[in-house]
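Following this message is one structure expressed as structure tokens.
A single protein chain has been omitted; all remaining protein chains appear in their positions.
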Amino acid sequence: MPDQVKLKIEDRDVTVDKGQTILDAALKLGIIVPTFCWDPRLKPIAACRMCLVEVEKAPKLVPSCAVPAIEGMVVKVFSEKAIRGRKAVLEFILSNHPLDCPTCDKGGECILQDHTFNHGPTGSRTIEPRNRTIFDEKYKFDDFPLGPVIWLNMNRCIFCFKCTRIIKEIAGDDDLGAFNRGYHTILHGHKNRPFRSEFSGNTVENCPVGALVANSFRYKVRSWLLKKTPSVCHLCGDGCNITLWHQGQKLFRIYSRWNRNVDNGLLCDRGRFGGLYADSDRRLRNPKIRREGKLIDTTWEEALDFVAGNLESIRAKFTAAGIGVIGNEMLSNEETYLLSRIARRVIGTNNIDFRFEDKFTPSTDLNLKLLYFLVKRIPFSKFGEFRNHLIIGTDTEVTHPIMTLWLKRAISSGRSKCYAAYHRKTDFTLHPVESIEYFPQGEYNFLLALYSALKGKSIDESALASGVASTLIQRWAELLKGSKTLLLAGEALYNNPRGSENIDLLKAICDLLGEGSVINIPYDGSNYLGNLLWGATPGILPGGSQNDEENRSIICKEWKCDNLPEAGGMDTSQMLTAASEGKMGALIFFGSDPVGFYPDREIATKAVQNASFKVACETFLTETGKLCDAVLPLAPFPECSGSLISSEGRLQFFEKAFDPAYSSAEGWRIILRLAQRLGFEGDYSSPSEIWSEMASIADKCGKVDYKQSQYGGQFLKMDFAARAFSNLDGFQSSPLPSPTAEFPMILTYGASVYQKRNLTAYAESMDKIDPGPKLYINPDNAAKMKLYEGDTVRVSSTKGSLTMKSAFDYRIRPGTVFIPTNFQEAEFNSLLSSKSDLTFVKIERL
Amino acid sequence: MTNKILFKYIDHPDQDKIATYIENGGYLALRKALKEFKPEELVELIKKSGLRGRGGAGFPTGLKWSFLPKNMNKPIYLIINADESEPGTFKDRQLMEYNPHQLLEGTIIAAYAIKCHLVFIYIRGEFAYCAQQISRAIQEASSHGFVGKNILGSGFDLDIHIYRGGGAYICGEETSLMESIEGRRALSRQKPPFPAIEGLWACPTIINNVETISNIPHIINNGAEWFASIGMAKSVGTKIYCLSGHVKRPGNYELPMGVSLRELIYEYGGGIIDDYALKAVIPGGSSVPILRADEIDVKMDFESLAEKGSMLGSAGVIVMHDGTCMVAALQKLVKFYEHESCGKCSPCREGTNWMNKILKRMLAGEGRPEDVDLLYDVASNIIGNTVCPLGDAAAMPVMSFIRKFRDEFDNICGGGKPYGTISFPFR
Partner (left out) sequence: MVSFLKTVIKAIPVGLSVTFKNIFRKPTTLEYPEVKPDLSPQYRGLHYLARYDNGEERCVCCGLCAAACPADCIYMEPYENERGERKARIYIINEIRCIFCGYCEEACPEEAIFLGKEFEFSKYEIPDFIYSKEMLLGNFDRIEMERRKKLGMEFIRKTRFDFRMPTPSIGDSESSIEK
């Protein structure tokens, strides 16, 4: 075979692909060559020299990690010369490594310790002090914070350069660099700034020694005392595989669990450090019920009886349609299914929804349209096969950090190109991608312009309406035409007043592009897809089928009941509007916080206040919970078991690390106990029992094949029928309302890179990474307003006004301002109104 | 002294101006090469002349050029290594300052021979005047049509860029030099792949020393046989010997290969200053093994010095008289390497530092008797285990110093006083 080479390692023959290194060949044989700087994801640099092996006829020892295998090579790993060489290298590395293993947090899991034990010299020949004489005063100390979450001890560093290479080659940023030369090398963020990156935690995980230590783990516990539980990250739709390191009921850190198809051993800081929110001591500890206007602690029995009794009486008074359930997209499949079942079967209402952060949630019809795209979706690992990636309506680095790394990998391989369109420059725009910034909510006009450009029609009108130069769109159309393209449609497309038209246009654009073009919908939220498929929306039943007569009868048979409530039912916006008018009897919030996040604080507050009875089930006491009649403590993800369907369409199960802390309880158990008090006869002892029931329903519905999987073990095969896409001839561009003289700026809002709602803010290091709410504004706009960074400004709209600090961000489109939604104290939604599409604000300097 | 080649017009005023250079027969070789030779023939000619690299390793230049992959759709780059920072070597500086056009002419011919259209001249950061001279020479040459599009009507295009280094010794190493041009920290790369296959921006790259390239016009003018007839059998041509240290007349001497070291020191250098006795000579720049006074009857060419266990290197001859303390001298050398190590690979980064610490301790009178063996062992552990030759360059003098002046090291470690007046040719 021409593409394979045969070589001999330790007198054993091995055949590897051409271009693979000696180390790969040795690993194939199961021969362990010690390494420090080698990492399969990074380009070999052969810096540590720990992997030296002897090759016959080579004058010197060769580093096996960097030298490609050649036909007929004879390699000796354990010859005397090779062992002597490696021992010498290890002695050099150790000659300046401080002997502070007792105080080093890497002690016990340190690769240098392991290698010294296995290969190293037994004694030391150095008598000189073991600290680096480094020019910078700061570095002479033992350790100091390098950035908000990471501490650096330069004395311990062995210069494998894994950290800088991970940031440079994988994350594609220049946030961390090595400075000075030789023995005096130091690590630092560029331009003397502290080191901060969305992926900074990976440097800690991959540091072979204790040079880089996470702030949240420093001086906390010894690693050998910790138990490891495999789990899945809940903080975005990527579904990264993680390992929870915990002792007793305390979660100490989150490491990657290296799933080659999903995360490739990488985690974002949101997942790694933000996930520690579960360990916060500000959690709700006991169930609370409102007595004499105050929330007081009580027992579970009492609280559940109180809730069930009230719901019974409300059902009698308002009928079942007067009760609404609002879940959230982080609930597991089992919890969603149970919630759907209690709403539809036990309470008897279709008023169930899980989206509470968006004004324009997709209708049932649009949802079914979107589900069709899942049939042909592409796993992350195949992104590199596409010539072009067209990202519309999302900042993937915020919503899907790890998916972005796959995109970056596709770009940096040189085969793919990226096109990103959003109402601001995305974080991703820092990389060699083509970027377009249209008006906020200009998605429809932009898509229409792109469609017309591909069709060869005039685009001037629609391009003008979208706020993009028509030549730029023409250029994109030319570049994209005929090429195999992956279209990534962000939530701004379907969470949009013109969501349905947008998707029609997107489908048409996809058809116009080259053969093999595919639309992927990266849903934002760890189990958005699971919530859709397991019936957490009014129009879709568990199993993923539409809520119609025929499908209801299938479910009825499974649930052993005569009938389910007729089609209809309200989504979150409708429920809240109805409740604010006093038309709703009871509202059940399951991990949701409409007062804090629904984009109209006035309506949400009124709704919660005006409903006769409201109960919240949540981990931390939220703004909504403060207004509720009963608050039940919900256990966060390390304390629950269940399954998630990531936005990639991958089914992943996770196990609980330990029992719920304090008096909190798993979600499914709370729902089940509540349902039993409301007359539900069934009982489950574990989520796997619920799953087996769900599997049989899914089997009957036949939409998603939970048994079959293509690859990666859990990549679900889906089968949804295509919906009718409307005729595009009648589509006309629709100019957006323009800002008035009084309110000249457009307000945009969204999540920040490091945060998931307000949950992650409870994690220890998060206030350092992402401190406080800020108003982000384009420097050009700010200059016109004579505004400096850090000034206190007042933002006012027709609804209200807020006071916060300003920050500059050149990525913001001129004429718009951006407020991150993660800070409850900011109350960003008090500026918004559900009645208007866009919010205009004015900025005053205080 | 009569048959100087490179330094023939070195004393000629205005030799750095193109008019004078052309008057003295300059750019004839370029015309000849472009008219009479095909690129492949030029490579053959250089191969036949036996020209060897003057940067230190002495690799045959023609052979290096012929390693370039044929029929590749990637561009080929030529880099002129003018990052001359070896202690004791100062020949390229004079070549660039006084005769930049000679280098330029050689560069254009070499680029033509290897079909390269973009040349980088990597000049050491400290050589500000050299960079000025070269850039002026390029301007002059391009105004005469020797550089740029369609050179002399031959259809051959060439651009020459000057890249000034940041002043690091490691940038003289070819892979670090390429990293530096690419805009990264100058950390040397693992070889293979060799630069001729995958070099600058992963394209085939040839890197030649200033002196090597300066020889090329003369080979074209006078023929390969003429060049091969000068010097020894395998080391041909002339060599610029940089004589420094405790000699009466230090400086650059262009002599045929194979001149005797004794002749070089006593005849051309005028003997040792203040008529001290000779103690030791480093024959080829700081990174080669040292020679004792009784070993100087050696011919200065690649083979003869290799026989003596040393190397010609870049022919930077450093002479040390009888009053020199070898431990102090070695510490100065090692300190230089510790400071200049790039820090990429562990043996070099930690080893040079460790050796420096041991030597400093010895000089402070805190040496232990076992330190001499420890020092030797550390040096022998560095050799062969590093990415680039800098580690070897640091370890080789240490080993040779200890081997040849063991008694001094033992004396100082046994509590004795340092020998001599602790003076060293370079500070």
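In this document, chain identifiers A and B correspond to the written order of the chains, with residue numbering beginning at 1 in each.
The working rule: a residue touches a chain if its C-beta (ideal position, glycine included) is under 8 Å from a C-beta of that chain, and two chains touch if they have at least 3 such contacts.
In this text, all values refer to a predicted model and were calculated from it rather than measured experimentally.
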Where does the absent chain touch, in terms of which shown chains it meets? A
Given A:39, A:54 or A:143, the one touching the chain that is not displayed: A:143
Touch as defined at the start, partner being the missing chain; which of A:30, A:59 or A:102 qualifies? A:102
Looking at A:125, A:220 or A:455, which makes contact with the chain not pictured? A:220
Since one chain has been left out of the picture, which residues of subunit A touch it in the full complex? 101-103, 107, 141-143, 218-222, 224-225
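Please note the rule applied: only the chains that are shown with their structure count from here on.
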Subunit A and subunit B: spacing of chain centres that average the CA atoms, whole Å: 55
Any idea which subunit B residues touch subunit A in the complex? 168, 170, 185, 187, 189-190, 192, 338-347, 349-354, 357, 361, 374, 381-382, 384-387
Touching residues on subunit A, where the partner in the complex is subunit B: 44-50, 52, 59-61, 63, 66-68, 85, 88-89, 91-93, 95-96, 125-126, 128, 158-159, 161, 178, 180-185
